[in-house]
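Everything on this sheet refers to the single structure shown next.
For chain A:
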Amino acid sequence: MELLGLYNYWVFAVLLMVGFYAVIARPNMIKKLLGLSIFQAAVFLLYITMDKVEGGTAPIIQKGVVDAIYSNPLPQVLILTAIVVGISTTALGLALVVRIYEAYGTIEEDETQQLDMQQSDSHK
Partner candidate 1 sequence: MSLVQQLPALQVAVPLLTAPLVILLRGPALAWAAASAASAMAFAIAIALTATVLSQGAISYDMGGWPAPYGITLNIDALSALVLLLVTGASAVTLLCGRASLGQAMDPGRQHLFFAAWLIVLAGLSGIAITGDAFNVFVFMEISSLATYVLIAAGSDRRALTATFKYLIMGTIGATFYLIGVGLVYMMTGTLNFADMEVRIADVTDHRPILVAAGFITVGLALKAAVFPLHIWLPGAYTYAPHMVTAFLAACSTKVAIYILLRFDFLVFQGNFDVHAVRFVTFLAPLALLGILVGSAVAMVQGHLKRLLAFSSVAQVGYILLGASFASAAGLTASIAHMFNHALAKGALFLAVAAIATRVAGLRLDDIAGIARRMPFTAAAMALAGASLVGIPGTAGFVSKWLLLQAAFEQGAFGIMSAVVVVASSLAAVYYVWRIVEAMYFGTPASGETATADSAVAEAPWPLLAGLWLVALSNIYFGLVPSLPITLSETAAIELLRNMP
Partner candidate 2 sequence: MSPADTIATAILLPLVGAVFIALCGRWPNVRESVTLFTASALAIVVWSLTPLIMAGDRPELVVAQLFGGLSLAFKVEPLGMLFAALAATLWIVNSVYSIGYMRGNNEKNQTRFYVCFAIALSAALGVAFAGNLVTLFLSYEILTLSTFPLVAHKGDAATVRSARVYLGILLGTSIALFLPAIIWTYSVAGTLDFEPGGILSGKLAGPAVGLLLALYVFGIGKAAMMPVHRWLPAAMVAPTPVSALLHAVAVVKAGVFTLTKVIIYVFGVDFLFAEPSAEWLLYAAAFTIIAASVVALRQQNLKRMLAYSTIGQLSYVILAAAILTPLSEVGAAIHIVAHAFGKITLFFAAGAIYTASKKTELHQLRGIGARMPWTMAAFTIGALSMIGVPPTGGFVSKWFILAGAFQSDNYVAIFTIILSTVLNAAYFLPIIFMAWFSTEAPGGKAHGEAPWPAVLALCVTALATLAFFFFNQPVLELESQLVGRIK
């Protein structure tokens, strides 16, 4: 239960920060989305970790077993939903990146910003 005993939470924190860093620091939109996925995966881990009961088994009722200890099923259900949400977000994000590539010819954020600025300059 000391520092190492919480190692799942350490992994959660590190993954969260790795993902967050990628989102902020990378101009490439695909890499940003990858970072976002890692960021979300970290949270899935948090939920999965907290449902684990020491010595618990999968929460499936079986015949003949009476006093089994089950892990908490609810966070797993929740996180299934969250995973679906995460996948949809990634899919939508990737679709957007494809559209951006078609429109701008690049998927680097700094370059699209530059193109936008040129566009608004030429409008003046």
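Assorted remarks:
In the analysis below, a contact is a pair of C-beta atoms (placed from the backbone, for glycine too) under 8 Å apart; a residue touches a chain by one contact, two chains touch by 3 or more; residues count from 1.
The candidates came about this way: all candidates are chains of the complex that A comes from, given by their letters.
A quick note: this is a predicted structure, and the numbers were derived from the prediction, not measured.
Contact annotation for this complex: of the listed candidates 1 or 2, chain A touches only 1.
By the touch rule above, chain A contacts candidate 1 in their complex via residues 16, 20, 23, 29, 32, 36, 39-40, 43, 46-47, 50, 75, 78, 81-82, 85, 88-89, 92-93, 96-97, 99-100, 103-104, 109, 112-113, 116, 119.
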